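All protein chains but one are shown at their positions in the complex.
Per-chain residue numbering starts at 1, and chain names A and B are given in the order in which the chains are listed.
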Amino acid sequence: MNAAFWGWLVLLFPLLGSVVIGLTFRVLPARAAGMIGVGAIVAAFACGIAATISLQGEPAESRHVADSLWQYASVGGFQIDLGIYVDPLSAFMVLVVTGVSSLIHIYSFSYMQSDQGYHRFFSYLNFFVFSMLLLVLAGNFVLLIVGWAFVGFASYALISYWYRRETATRAGMKAFVINVIGDIGLYIAAILIFRDLGVIDYGAVFEKAPEVFQTNEWSIVAICLCLLVGAFAKSAQMPFHTWLADAMEGPTPVSALIHAATMVTAGVYLVARAHPLFELAPAAADLTAIVGLVTLLIAGTIAIAVTDLKRIIAYSTMSQIGYMFVAVGIGAYSAGMFHLMTHAFFKALLFMAAGSIIAAMANNQNIDRMKGFGKAMPFTAAMLIIGALALSGFPGTSGWFSKDEILDFAAFRGGWYEIFVVGGFIGAFLTAIYSFRIVFRILPGPPCEETAHLIETGHVVHGEPVNPATGGREDTEVGFPGEEHHIAEQAPGMKIGMAVLGFLALVGGLLQIPGVDDVVTSFLEPTFEDSPLAATHPSVSSAWLGLAEGAVISIAGIALAWWLYVKRPTAPATIRRRFRLLYTLFVNKWYGDQIVDFLVVRPVKGVGSFADRIFEPFLINGLTGGTIATVRSAGGAVRELQSGMLRGYAFLMLSGIVAVALYFLIRSI
Amino acid sequence: MAIEWYLVLSALLFSIGLAGVLIRRNPVVILLCLELMLSGGGLALLSFSRLHGDGDGQVFVLMVLVVAAAEVVVGLGLVVAMFRRRIPLDVDEMKELQG
Partner (left out) sequence: MVEVAFFAGAIGAIGGAIAVVALRNPFYSVLALVVHLVFLAGIFLLLRAQFIAAAQIVVYAGAVMVIYVFVAAYVGGIEEPLFDSAPQLRVFGPVLAAALFIEISIAVLGSALIGLGGEGVADVPAGFGTPEAVGRLMLEDFLIAFEAASMLLLVAAVAAIVLAGRKKETGGAG
């Protein structure tokens, strides 16, 4: 049983789970559906481990398996196989995706308990995992696009999961539309690849690309730019970033799974997967890193200003993915993947803790209102602190090792790549401030109304169901949590999920300690061995130097946050007043939505209204109206023949037969 | 005895049946006329079977017989159903297909 066999099983289980839950939602009790959902993902995780083990059994140079189930299409030399490609990179992604998904499924099993759409939720969630695994395991660009579009749909379905909430359906549409723009970039890239190389299988493409393309030739740069459009849209990088914050309308486990740990990192995976192409187009690779840097800075500043708990974490996600893009852009592939993994741990953990808090706040997400959670929910508070420490790169935690490894590599490449070091450290400073802004705002202090209720009665407040975005009252008849969540952090599923992730967020970095071990790098080495950059490593001493700098900056950021939000609670307001312009810019998210609105939405709307007022009535209606009139008069002409009389039809048929026979008789003469 | 005679006879029977389908309006009689057409076809099959000395044609005629029986059963079932529902037994009256 080789790795490909296990790869197929990895795909099979979530698909099966999704279909079974989706089809049996009328008969299956909710708990059973949840168990099937959790079981399917755990089974996929087990198969992922089996695939990895069987892959490790191979010698390093042949550590990749391509396998095809059947031929999907074969037209004039264009051949698409329904094939998967298992190598260390995809195995790594499979492990991260299924592992984190398993924990989040366990968490959701409790978290969504009182929701009326429990079956629907797990069916969607399993479908998402299947799509993500398809994206990761795809053996060619066509299947990649299929998986890519599937996760786009799953994301749409899950953002709009509470479909009675108008803001949620709008956010879902926004995410879907922006993702489809990215899909189109991918389509064009796949078409260009096929045009220039004549193949679409990964192995064949990467083998042929260096023979066909010159370095930085315009056609390879175009391919990479189109790939980047897809990657940036999926991973919410500038200028396609506006959907991610709105995507927080979905249930919190969805935010944790899709919009933090897995789907949004697909763009990073794509760049890493297509690294042979990007190495032929250094211009595109540099652009990747620059966009990553810009996004990580801008998202960091926004995260400091906004007050919606989930949105802060969402902007932090954009910022962290910016680091990953910097990594894969400058050639630090394994460092980027390492950061992807640790980020999945601590960001999913932060979202889970946030979900627990939001449930206790009766769905209020404003951090200005939250107080005293340190006493009310000690377990959640501990998890939140662990997540924030890892996120801000506190020494010893996973984020410290992974983030600084990227920056070390940038420093190692030297030259103008130093700006990534500087920018990265500024971003790290911002990260430390905003993550501990959450901690210092929420945990200490006198309990607010909701937390007081929780401390006194042990139960969460049952508020009026309101829309956290608009404050409007909501119709909870369908597709909503029936009552509010009762569970806060008491439910065992939530505790297990958070505890395991908390542990991983703390110790996950130990996989890769400079000079001690490099588990991730050596595991991924067979995939990246053809890259000239992969073989080079910064020296151990410089790596430790970078880690030390990172530690200082992280602690400084945390200290500043402590000073701002605990020691001098009035300081933030003063700063806000003094830098009103800057603050307005940040809190309005650098006017990203408005810029997109002005540059894209308005012109498209203008074209639309032109089409509506001029084009449609005169041209289209004229054409269609004319066609209709023609058809109608012709129909009127032959209508008489449709007498409804059986014998009339028989007569017409006979006439035809006689005429045809006559024709043949005459021809034979 | 030349085979042409048989074939011409089969064509004649077929045409008579055809004319009947066209001019009669009682569904029972139309079914009868269809039987005539089928027997004309069967006769042609038997003639060619005899001509080539091959028994396949005969088996085919048996199949035609079966199909005719099935058609009769369904057709007459329809006639009886129409009669029960007081629908006039006249194919010209059933013109819901009129355009």
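For the reader, a short list of remarks on this structure follows.
One rule holds in what follows: a residue touches a chain if its C-beta (ideal position, glycine included) is under 8 Å from a C-beta of that chain, and two chains touch if they have at least 3 such contacts.
What you see is a predicted model, and the numbers here were worked out from it, not measured in a lab.
In terms of the touch definition stated at the top, the absent chain reaches A, B within the entire complex. The chain that is not drawn here is touched, among residues A:K208, A:K375 or A:R647, by A:R647. Annotation for chain B: contacts to the undisplayed chain at residues 1-9, 11-20, 22-26, 28-29, 31-33, 35-36, 39, 42-43, 46-47, 49-53, 55-56, 58-59, 61-63, 65-74, 76-81, 83-86, 89-90, 92.
The missing chain lies against chain A, touching residues 645, 647-648, 651, 654-655, 657-658, 661-662, 665, 668.
Criterion: only the chains that are shown with their structure count from here on.
Chain A and chain B have Cα centroids lying 68 Å from one another.
Note for the complex: chain B touches chain A at residues 18, 21-23, 25, 91-92, 94-99. Interface residues of chain A facing chain B in the complex, by the touch rule stated above, are 635, 639, 641-647, 650-651, 654.
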